[in-house]
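Only one protein chain is missing; all other protein chains are in place.
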Amino acid sequence: MRRVGVFVCWCGSNIAGTVDIEQVKAAAAKMPNVAYVEDNKYTCSEPGQAAIQKAIKEQKLDRVVVAACSPRMHENTFRRTVGGAGLNPYLLEIANIREHCSWVHPDKVAGTRKAVDLVRRAVYKVAKNVPLQRASIDVTKRALIIGGGIAGIQAALDIADAGQPVVVVEKTPSIGGHMAQLDKTFPTLDCSACILTPKMVDAAQNQNITLMTWSEVEKVDGYIGNFTVTIRKKARHVDTTKCTGCGICWSKCPAKVSSEFDLGIGKRKAIYVPFPQAIPNKPVIDEKNCIFFKTGKCKACQMFCPTGSISFDQKDELVEEKFGAIIVATGYEQWDPSPYGEYGYGRYKDVITGLEFERLVNASGPTEGKIKRPSDGKLPKDVVIIQCVGSRDEAKGIPYCSKTCCMYSAKHAILLEEKIHAHSYVFYMDVRTPGKGYEEFYKRATEEHHATYIRGRVSRVYQKGDKLVCLGEDTLLGKKVEVEADLVILASAMVHQNGASKLAQTLGISYDQNEFYTEAHAKLRPVETNTAGIFLAGACQGPKDIPETVAQAGAAASKVISLLSKPKLETEPLVAQVNEAICSGCLWCKPICPYKAIDGKVVKERIAGGKTIERPVAAVNASLCQGCGACTVACRTGAMNVLGFTNEHILAEVDALCL
Amino acid sequence: MLLTITADNLKSLLDKLARDSLLVAPVLEDGVTRLKPVKAASEIALDYSNTATSIKDFLFPQSEDLLRFVTDGTLSIEEIKPERAQVAFGIRPCDLASVALMDKVLTTGEYADTHYQARRKNTVLIGLACESPADTCFCTSYGYNPGHSAGADVMLYKDGDQYLAEALSDKGREVVGGPGEGLFKPADEAAGQAVKKAYAEKEVPFGKEVDVEGIDQLLDNFFDDQYWDDVSKKCLGCGTCTYVCPTCHCFLLTDEARGGEGLRFRCWDSCMFANYTKMAGGHNPRPSKKERVRQRFMHKLNYYPHRYHSYLCTGCGRCVAMCPVGLHIAGVIKDVKGVKAHA
Amino acid sequence: MSATFTDHQAALRDEVKKLLTDGSIKGFIGYARGRDSYHPVPAIVTRPDQVDGLILDQFSIFGLTKYLLDYIFEDGKMGIVVKGCDALGLGRLINDHRVDRNKVHVVGLPCAGVLNGEKVAKLGLGKVQRVTDKGSAFLVEGDKGSKELPKTEYLWDKCLWCENHNPAGADTLLGSEVENVAMKPRDFSDITALEKMPSAERAAFWTRQFSRCIRCYACRNVCPACNCRECVFDIADPRWVGNTVKLSEQQMFHFTRAFHVAGRCVDCGECERVCPMEIPLMKLQRKLQKDVIELFGNPKPFVPSEVEVLGQFRVTEDPEEFM
Partner (left out) sequence: MSVNEKAAPAAGPATNPTTATPAPEGWEPKIIGFACNWCTYAGADLAGTSRIQYPPNIRVIRVPCSGRINPQFVVRAFQRGADGVLVAGCHPGDCHYSTGNYFARRRYLLAKRFIEYLGVEPERLQVRWISGSEGQKFADTVRELTEKLRALGPQRRLRETL
């Protein structure tokens, strides 16, 4: 027989005002398994909790019902109270006789009758409660960061700073990401390299950080605290232990190729580092364009290499590493604006994207910072900047605003005027300057740097002589506008990294229709995903600028630090549980689980006639399961249950409330 | 003393019975003829070979509350006695015979079933001889016949547009003398006997194919025969045969409570169900269909005969007609006697 | 004149004998003669000498696939003869991971429709000698008379709108595939008729049906979609359906079983056919099929698919009625 203690709270007059406490106590005393009933003015107060603990000990209670405010308010408080008295904290049920009763039903008779029913529900349910423990799983004290841009670098530094080892996997030969391509950064116009390269060097020198560039994540298994990740280290054909980064090899290499980093404006060799400040400053050989790999001849780099670091027969290497947490910081791509045939991108050399302009204006860029028109190298006098190219255009499949273009277009206008006294015409729909100091920056562009902002879309750009004629409309003046420009910069949209969805599937995280990764909760858990132990930082979660990216990187790092700092990871006890004896192994629960916490396993069993058989059953990974219970309804046998909200519980509650 | 009653008089007798007490009779509903309580003779359907389920529904109901208990602090128990008088009309000879077989189990020996006894006492059985036995009937195999009347309080034999009637017990005579007063006329003795003889000798085709003679001895050393393995494979393990059978009498006892009050009741259970002999801890002495199928036929054709000297089957043919896979007692009898009926 | 089932009987027996003797199967699930020509019964043979008991005739309707559940833990293969609708039942068992396809040797029986034994038996044609397919009718010749039976009248309803005449993925096929065309479109008119009834009248209809139920569980035990290892109705705690045989327990039983099979029913109709109390159980399943088709845009819910109907969702296309 159970010995249930029922504690009815007055909550001052909040409950006692419209619920007859004595009647509730009298009714509770007659309910099955109830051994002790007590009321208290303020059960959640110190004396109130002490009274419960005293009663548990003296009356040898094995279950407690507190009839008071909403469980969402004090369930944890009373769990700690009950735990403090040596009783398992989960042998407790709360009857919500305040928010769901006394506060909303003025008629005392009906209110009291409902309060009695709600207490009976709790008494019937608590009889079925079983002691529950938080399971604990060990945590590999190591973090993985996918993507070596500013988000990945910042997160790595924060985690390493907390003394925890972290591995950064970067697809390209060097960390730095898109920020390395930028010249200046808004709103302070400080030079991107000056604020980025020191962090890159810190990351390289920090012994807690291992940089794995020219590598990609191939496979991810396991779950929070226990990820096993297979990483493909692509063949560099350069032995990084010997190479000093002296640069003789790429100066001697005869093969000239368009540089991805310089977006085709500059060239690079077959053996190359993407940009001068690359970290690690060790080259890779591009097999597709290396003459030796194409024809078997040349090997100039090997000949001239003073340290003999070149080895052509190096193969891709698959490395398996264990991690406790993963941060995805894979960043974004700039959208290729050629679908806007009317702008002539790709047809007219002098129609370039924002990033391409960054390479032109960048001092360490291919043109050493001289803004030379790609067509004839002349310095442009008049420049047209077109905003919202791709962004906010459902027809192009990009319904969202890319958030950063208004600001970097204003920056371009300022740089053009400052450096070469060029005059900018900015065609815009809205200028969005939400950040700190952003509006003031935009004011400087228009007032100090005389940028002309024209509210309207450009309908067509066509070549006339060596000029690019931009036809548009000024909707404020309500008249057509025609600007003859020497250079056209398209503020092209920020879109997902290509292959973003493939990586999401590898990791088991979800992504939205724009292939940006989905955060666990847009407002309350922006840097977490629905897959426990996997976090997000930066543009891979959606378009954002550097300040926001760095903030997210810090947030994600703090989540990882708190996860890895725990000796053991405690799992939520109210999770799903399989009764293997009656499970058919049909696994129709598996596709329901958003957290992929259910998998099949095989159990051995002796059946009638002494034969031992093997049969499949479902298995719940308690550290992934969040206890939503959607799988239990798919389980026809009732083998799948959610602790704390089992079928037995809910049926008992329905029966109790219908008496 | 043989009597006759016209169809109309029978109708008014039945109307009177329906008014005075609970009259149960064959009713056709959605294509199925079943024994159901009726309020008037007009609801009664008469062109049926036999009802889907038998009079057992009213003597040994599928669910029956035995006692009620209340536990608010103190425990009080109140037994539920089935006092209600009832009259069952249209009971076929094979079902009348089945009542006799049930009586042996439930009313003789050390422990009598008080509830069953009470119902038997409160029930008047009005038998109706079989005009057209179905092609699944084989009552003759057990020595019964379409005119068999033992067990009826009043036996009726349809004769043209009137009925030959015979009161066979005090209860029967009370019906004839009481509500039946003025409705019956004395019958010509010879003509009556002829009608009875015609029914007794009416042809039951399937009965000729099934010869139960000596089946109980044959089964004495048939327990480990491979036959049970073969024949039980096609069984679905459903309860149809046992729940339509007029002589099956296995039941289970359970309590159901609502809050502090509850009922102890019994309901039929079927030896064909997988969990019938499943014990606490999961052990099941009859783990597969083989043991269960064997148990059902051994009980009816061997165990019961050894104890009560008659077969626990009256050849009503319900299991023959309704077993979804055609695994029925007539087939088993033929097989065991070497007449291959089952693959 | 296309072949009837009986034309394949000899071929089936040879195939089974071969498979049993060469040990590639250790048993075969087929049909045998019942109490008369109109009610063939399942037969499970394990020895060559039993094979001649196997028959195939135009009345062989029983869905045999559920028997495979008795052999999932036995080593070796089990053979089974499978019509188009049975193939869906087998697909159901395989999709539910209850039967391993490599442990089954499937003998496919292309089917142009099965005669309804209940109806034909009432015509008094006596012992059936021969059945010939005349295209739009079957000619049934018995020792007490013969009759041409129009298919639209004497086949089982499900055969009329069947679009799965040929069992897919059979290991051996008896004869050649038949034309896979439905004689008439799938008919839900009886369901819409019930839907249109005022709710009190419909409640009375179902009260009458469920009051007849004797809880024998034949419908569950024959259904290929009801393949759980331990059925929820056999479990004592929690007690979903009480032992008492009364209307409310029957209502809970039939609601639960129908909903467990919702979106998974293969429309084989066996539950209704085996019910000893003739409760129109398919009026429950086909209502769910009709709703699944209308609500979730799944034209063929009765064909087993990789993901269950209720195991998936469409964010925007699923109807929204609960705002």
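Just so it is clear, A, B and C label the chains in written order, and each chain counts residues from 1 on its own.
Following the convention adopted for this analysis, contacts are C-beta pairs under 8 Å (C-beta built on N, C-alpha and C of every residue); 3 or more make two chains touch, one makes a residue touch a chain.
No experiment lies behind these values; they were computed from the predicted model shown.
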item: Contacting the left-out chain in the complete assembly, out of B:L2, B:L35 or B:L101; value: B:L35
item: Chain not shown, touching residues in chain C; value: 194-195, 199-207, 210-214, 240, 244-252, 255-256, 258-259, 262-263, 284, 287-288, 291-292, 295-296, 309-313, 315, 318-323
item: Residues in chain A touching the chain absent from view; value: 70-73, 96, 98-101, 103-107, 110-111, 113-114, 117-118, 121, 510, 518, 521, 530, 574, 592, 594-595, 626-630, 632-634, 642, 645, 647, 650-651, 653-655, 657-658
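As a working rule, only the chains that are shown with their structure count from here on.
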item: Touch-based graph of the chains, sorted into line, ring, star, complete or other; value: complete
item: Core chain by centroid distance, with centroids computed from Cα atoms only; value: C
item: Chain B-chain C separation of Cα centroids, rounded to whole Å; value: 32
item: Chain centre separation (chain A, chain B; CA means) in Å; value: 71
item: Residue list for chain B, restricted to those that touch at least two other chains; value: none
item: Residues of chain A touching chain C in the complex; value: 581-588, 591-592, 600, 607, 611, 613, 615-616, 634, 636-639, 647-648, 651
item: Sites on chain B touched by chain C in the complex; value: 29-32, 34, 52-53, 62-63, 135-136, 230, 233-234, 236-240, 242-244, 252, 254, 256, 265, 267-268, 270, 273-275, 289, 320, 322, 324-328, 330-331, 342-343
item: Of chain C, residues touching chain A in the complex; value: 73, 96-98, 227-232, 235, 237-238, 240, 260, 307-308, 310-312
